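Please find one structure pasted underneath; my questions will follow.
Shown here: the complex without one of its protein chains, the others still in place.
Letters A, B and C mark the chains in the order given here, with residues in each chain numbered from 1 onward.
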Amino acid sequence: MAGRQPVNDGNATDTPTGDTVTHDHRERTGVWFVGARGSVATTAVAGCAAVTAGLHPPTGMVTETPPFGGTGLPPLASLVFGGHDTASCPLPKRAEHLTGAGVLPAGLASAVRADLDAADREIRCGGPAAGDTRTDEELTACFADDIASFRTRHRLARVVVVNVASTEPLPEPGADRLPASSLYAAAALRAGCPYVNFTPSTGLHSPALAAAAAASGLPHAGRDGKTGQTLLRSVLAPMFVQRALDVRAWSGSNLLGGGDGAALADPAAAAAKNAGKERVLADTLGHTPEGEVHIDDVPALGDWKTAWDHIAFDGFLGSRMILQTIWQGCDSALAAPLVLDLARLLARAHEAGVTGPLPALGFYFKDPDGGPAGLSEQFTALLAFADRLRETR
Amino acid sequence: MAGRQPVNDGNATDTPTGDTVTHDHRERTGVWFVGARGSVATTAVAGCAAVTAGLHPPTGMVTETPPFGGTGLPPLASLVFGGHDTASCPLPKRAEHLTGAGVLPAGLASAVRADLDAADREIRCGGPAAGDTRTDEELTACFADDIASFRTRHRLARVVVVNVASTEPLPEPGADRLPASSLYAAAALRAGCPYVNFTPSTGLHSPALAAAAAASGLPHAGRDGKTGQTLLRSVLAPMFVQRALDVRAWSGSNLLGGGDGAALADPAAAAAKNAGKERVLADTLGHTPEGEVHIDDVPALGDWKTAWDHIAFDGFLGSRMILQTIWQGCDSALAAPLVLDLARLLARAHEAGVTGPLPALGFYFKDPDGGPAGLSEQFTALLAFADRLRETR
Amino acid sequence: MAGRQPVNDGNATDTPTGDTVTHDHRERTGVWFVGARGSVATTAVAGCAAVTAGLHPPTGMVTETPPFGGTGLPPLASLVFGGHDTASCPLPKRAEHLTGAGVLPAGLASAVRADLDAADREIRCGGPAAGDTRTDEELTACFADDIASFRTRHRLARVVVVNVASTEPLPEPGADRLPASSLYAAAALRAGCPYVNFTPSTGLHSPALAAAAAASGLPHAGRDGKTGQTLLRSVLAPMFVQRALDVRAWSGSNLLGGGDGAALADPAAAAAKNAGKERVLADTLGHTPEGEVHIDDVPALGDWKTAWDHIAFDGFLGSRMILQTIWQGCDSALAAPLVLDLARLLARAHEAGVTGPLPALGFYFKDPDGGPAGLSEQFTALLAFADRLRETR
Partner (left out) sequence: MAGRQPVNDGNATDTPTGDTVTHDHRERTGVWFVGARGSVATTAVAGCAAVTAGLHPPTGMVTETPPFGGTGLPPLASLVFGGHDTASCPLPKRAEHLTGAGVLPAGLASAVRADLDAADREIRCGGPAAGDTRTDEELTACFADDIASFRTRHRLARVVVVNVASTEPLPEPGADRLPASSLYAAAALRAGCPYVNFTPSTGLHSPALAAAAAASGLPHAGRDGKTGQTLLRSVLAPMFVQRALDVRAWSGSNLLGGGDGAALADPAAAAAKNAGKERVLADTLGHTPEGEVHIDDVPALGDWKTAWDHIAFDGFLGSRMILQTIWQGCDSALAAPLVLDLARLLARAHEAGVTGPLPALGFYFKDPDGGPAGLSEQFTALLAFADRLRETR
């Protein structure tokens, strides 16, 4: 695929958003994945190439819909990928595995082979590995150097760091070292990069990083991408409130294969994830209903997940009613387009001088940086953010 | 229950809405049900009495939530019920049946017996009955007289006519007589009453009534209350759009007992109802996905209904995902509080001089008088309408 | 209800089984419930009276179906109820609560009030209570005395002891005292009574009781009544085996209100229950598939339970398919008729001189005394047992 060359950038004027690109065609934007060999990152790299090449429509990418026209987002064709990972399986091989698992359509991995190879060359070894004797400061410096070097080598206008690594356990209270996700976040700050945390891991949400984040003048967003059960909850919970129905119990069960299932089989990691799932209910309903959320590791499901929700609510005169939902989705295919959205939005926010946390991007997160909890209000806030970006061009 | 006497109206100052009632305490409002002996009307009468007496919280009544404070809606205690029906089973007996069916809680029917008796005395024989030789004009005049007499006898400030009768078949094209629902609607206009159609029947949506409706200067609302599957669809369809997911097929199956199940076993009546269910998808998604909606009569389910929806959608790179929902609700308990909401809103609109169709009440209908199709936008419009009512006091 | 008097026992000749009663009409059989004030026992007592009085058909009672005609089971009208409990709420009050919860139909509790009162008079205080200083031996002796006294006072032919108490936690390994359920089981042996354990608690399954059970010459049955999710599993798992389909993962989630939900919120008690649920899969499939079973306490569900099962299986050429089941049942209404079945079957087995564990009753248990794991084979074994009883008359 030669689509990433300046000469072809003109295609970007034909994006579905009808965007008239006033962007400097030679300007390119880096996307640095923490967890660059994982399913989400691999799907994002392969999918970005496929959409750029016209092999697939940009289904699932909110930033490719008409309301984002004219907002000056970096074109997909201008994105350059790299990242950190502790795994060593090359991206093209990972893409083949995802093809067998039904995540990537047959033939795609070979069609975008050049793009996967290019991204793979930009993946650096993450850490800390077992037995790693480096201090937090040394690791942060090393990671920041990797990112800065990537930016320099490719002469990128900027690099957005996006955490899509497996969920790490909740840090023990009183632990004297930062969790890995926070080291990467610190490295992003040090390298002067906007930062997105698409996982429930700590990342920038560490008190130890608060001052540095505030001082950095960088935009950052999120925690914990909202891709399935919580997405549904954020549209259903407002419905009950708007209709004055009394939600008594909201129970959920999640079956996950893939790496995330195994990571979340650790009860501590699951606790991190479930906190996000239950927050949307408490925030929307004004109380925490009965019921629990389970996350089970079911390797036989591969990259697919199933979420069952059972909602017992009372209607007029106390009549008991039940809503159940079953969501069967492909985690990587749900996450990847949102990750591309966020990378573009953060890049543009940085360019526009927006700083600090971005409550306007709550649409994407289980644990947003503030703002409303209902999806509809979050979408409205996102559209307002698009308007703001448009106005600053 | 003596709660309907002026001397007790002071209780209304303690409504959950915190409304400081500036309303004339002696003013009372009539609610005239077409289908006054049906499950919905019976539940509305019994429930209004129970909530007024403090036996139950007003769960499911949107007009009893804080945003409606200070809007000047008639207090529940000021409502007086009557109506037309072709059935003869007295309301207290109907309420007992609904108790056995689990719609009304044990003991409620006897606790509000006086209110049921009072409403029952105000039910007049509907029509046309089989063999009825009266013309449309004669029937309309007769119905209008019944309503006007009700208003006069009880010295009511106004009467809102609400159609909650069983769904009638779609009228044959070229039929030379108006369907019964339209005769009642015409009678409402003639008697100078605001009108609500909570069913899929024709009602005011007849070309023959368009001029009279426009000339009447009366507010009117709706068609086809949105209580279950379509309610869900109106929050889920926007979610897919906002997330740029491609809905390929949306299939639904409804199992209904009670009278409505039997009425809708008639394919023509089902066609009327399904049209509403599919409209919300087309309006929201911008295209009509594959899939059908079935309505089955299952008498064993009694007053309960179950709706299964199966939504096949494509995500990033064409990955196929599925959402299924199962809604198990009690039709009468879902409808009754909304019917009370609408009666109050239409009464207040009439008092405030609002005329014509009310797109702001689209929140309540499968087939609204215009306005947005998504529930969240409809709720916003409803709140704006509340503000408007508040400002006109 | 005077139906328990000898003079009326003749009605038993009109049982739905068409049984020609050669039974001594004056012979009566005791049923002694451990957990006699619980939902299951209350429903069994009330239901037995209601069926005897002709108020309800014997739905859910397998022993009232034609294959059990002529087997000499004690007629329902000949059963006399008593039991132990640590709770003090009288049965008539418990029955009223169950009516409000929708377990018992309206009016039933008062219709069978005399039967509830009679059973309530035969409930003795169970134990050990907190601070109880009695030894295991003293408690066992006390319980056995209560049972023997019940038998003597009512001149009963025999008494069957049935454990329907809340599930107790798995005993700690190395605990030096018997769990309460085993003390009651020991008391049953000492009093010379057949014994049924309808719960997952230890009961007779204690090595400390093995010798006494073997020496007693008494019939005993089961562990852990099979009433919902496991019932389904015992028909679905054989289907996959018979069709040579490869079950990869079988995940389950149970939402329970009522006392059992709270008891099983204790992870140790849940472990006892889940062991039974997973045993049927391993025994039938020949391997243990991936997947977990969760039991959640959801008090808002009252006496109702919901079980969701998600089964991922591979078909021809590895194609992935999914079966999901949702079971919404009333625990007490599912258990009570089976408990009556078992009491009758054990009484008759005792009369017929059958001794020891009864693999032929595996149909009723998650953890049977041996025999096949599939429901159909278990039903065949049950019918063979009925033949055996018929032949010994």
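Here is the rule we go by: a contact is a pair of C-beta atoms (placed from the backbone, for glycine too) under 8 Å apart; a residue touches a chain by one contact, two chains touch by 3 or more.
The structure presented is a predicted model; accordingly, all values stated were derived computationally and were not measured.
For the options C:Ala87, C:Leu245, C:Ala275 or C:Ala352, the residue in contact with the chain missing from this view is C:Leu245. Per the touch definition above, the residue from C:Thr86, C:Ser149 or C:Gln328 contacting the chain not shown is C:Gln328. Touch with the chain that is not drawn comes from one residue among C:Val34, C:Ala53 or C:Leu108, which is C:Leu108.
In the complete complex, the hidden chain is touched by one of B:Thr86, B:Gln324 or B:Thr355, namely B:Gln324. Where chain B meets the omitted chain, the residues involved are 248-249, 251, 253, 255, 289-292, 294, 296, 298-301, 306, 308, 310, 312, 322, 324, 326, 328.
For chain C, the list of residues touching the undisplayed chain reads 43, 46-47, 50, 56-62, 64-65, 102-105, 108, 231-232, 235-236, 238-239, 242-246, 314-319, 321-330, 333-334, 336-337, 363, 374-377, 379. Touching the omitted chain from chain A are residues 99-100, 102, 106, 326.
Basically, only the chains that are shown with their structure count from here on.
In summary, the pair chain A and chain B forms a contact in which both copies contribute largely the same residue numbers, shared numbers making up over half of all those used. Relative orientation of chain A and chain C, expressed as the C-alpha superposition rotation angle, is 180° to the nearest 5. We define each chain's centre as the mean of its Cα atoms; on that basis chain A and chain C are separated by 51 Å. Chain A and chain B, compared by their mean Cα positions, are separated by 43 Å. Contact of a single residue of chain C with at least two other chains is seen at positions 326.
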